[in-house]
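All protein chains but one are shown in place.
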Amino acid sequence: MLLQNPDKQEPNISKSAWISETAIVLGNVTIGDNVYVAHNAVIRADEPGSSIVIGDNCNIQDGVILHGLSGSEVVIKDNTSLAHGCIVHGPCTLGSGCFIGFGAVVFDCNVGDDVVILHNATVRGVEIPSCRVINDGQVIVNQEAVEGLDDICSDLEKFKASVINANLDLIKGYTDLACKK
Amino acid sequence: MLLQNPDKQEPNISKSAWISETAIVLGNVTIGDNVYVAHNAVIRADEPGSSIVIGDNCNIQDGVILHGLSGSEVVIKDNTSLAHGCIVHGPCTLGSGCFIGFGAVVFDCNVGDDVVILHNATVRGVEIPSCRVINDGQVIVNQEAVEGLDDICSDLEKFKASVINANLDLIKGYTDLACKK
Partner (left out) sequence: MLLQNPDKQEPNISKSAWISETAIVLGNVTIGDNVYVAHNAVIRADEPGSSIVIGDNCNIQDGVILHGLSGSEVVIKDNTSLAHGCIVHGPCTLGSGCFIGFGAVVFDCNVGDDVVILHNATVRGVEIPSCRVINDGQVIVNQEAVEGLDDICSDLEKFKASVINANLDLIKGYTDLACKK
């Protein structure tokens, strides 16, 4: 469901994106090519001056919530996965090739490329360099805690690439299914 | 969507509240003036003898879930924010001026006024005095743990006031938008 915000701004969505009819995409939102937005996701840019920009080949899975404070940006670069039920709240930038896990919360952060934030983690008010891993349930709310983070391992690199590919396949599958009807 | 519970009780909602058409408000629910209920929220009072009462100027953000056990009450006093994806389950009372963070869970609690429960925290089976702060990801499930909680700081006081005001502005904005159509 595509909706206006109070300033009558409307989402700008690539024709190659696939958006569930049960997802809410509202206001000053830009969605790139081959983005999959799953069921009951909410992507809402309606605070004054806020915006949300989602790069190519991203997937925004079921029940994900994106929103931002007044005057803030959410920027999500290409090839990033937001897994089921995570929340990314602006101001927030996520680099390319990131994976945000189930139920994780990311708020007021600047996250580099290829960062993996695992399930139910909470990350707030920090800058995360590229290629770091935040573990399941970990809480990172000050910059000192960032120092101790591990680098991504090859298993997680493969996992996050497989999630991107699986969701690109879903776009193709659902687009073909709609054409057959 | 306003729905009956099995006892045919229906929500009682102030005319000045703004309820997303994708939110579920069901059964023995009372919603006060100037309450904003965002997308995909579920406010469900359908266990026998359960009720949910939400005071004036509250906001119930996207994907929030309110429900209660049989015979229990959820009471949320004025000027309280339930942020994206949190769960408040009865029996539970939240005082006025509280902020419940993204993905937090509050169950079987009696929470005072001006309490801030941050993101992904879990609070169960305790009484929280007014003006305390529960940190991101913190787990509070016995009364002894409550003793160590800090008092709210001025930054959080300002933050929680700004959330209330931003949501009151959204009600005005969406009401004006609907009138123009």
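Here the chain labels run A and B in written order, and each chain numbers its own residues starting at 1.
Basically, a residue touches a chain if its C-beta (ideal position, glycine included) is under 8 Å from a C-beta of that chain, and two chains touch if they have at least 3 such contacts.
These numbers come from a predicted model, not from an experiment.
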Sort through B:V42, B:L149 or B:A166 and give me the one touching the missing partner chain.
B:V42
Filtering A:G27, A:G55, A:G85 or A:G112 for touch with the omitted chain leaves A:G85
Using the document's contact rule, name the residues of chain A that touch the chain not shown here.
22, 38-40, 61-63, 84-85, 101-103, 119-120, 135-137, 166, 169-170, 172-174, 176-177
Chain B residues touching the omitted chain (full complex):
1, 4-8, 22, 24, 26, 40, 42, 44, 46-48, 63, 65, 67, 69-70, 85, 87, 89, 103, 105, 107, 120, 122, 124, 137, 139, 141
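Rule of thumb we're sticking to: only the chains that are shown with their structure count from here on.
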So, what's the distance in Å between the C-alpha centres of chain B and chain A?
25
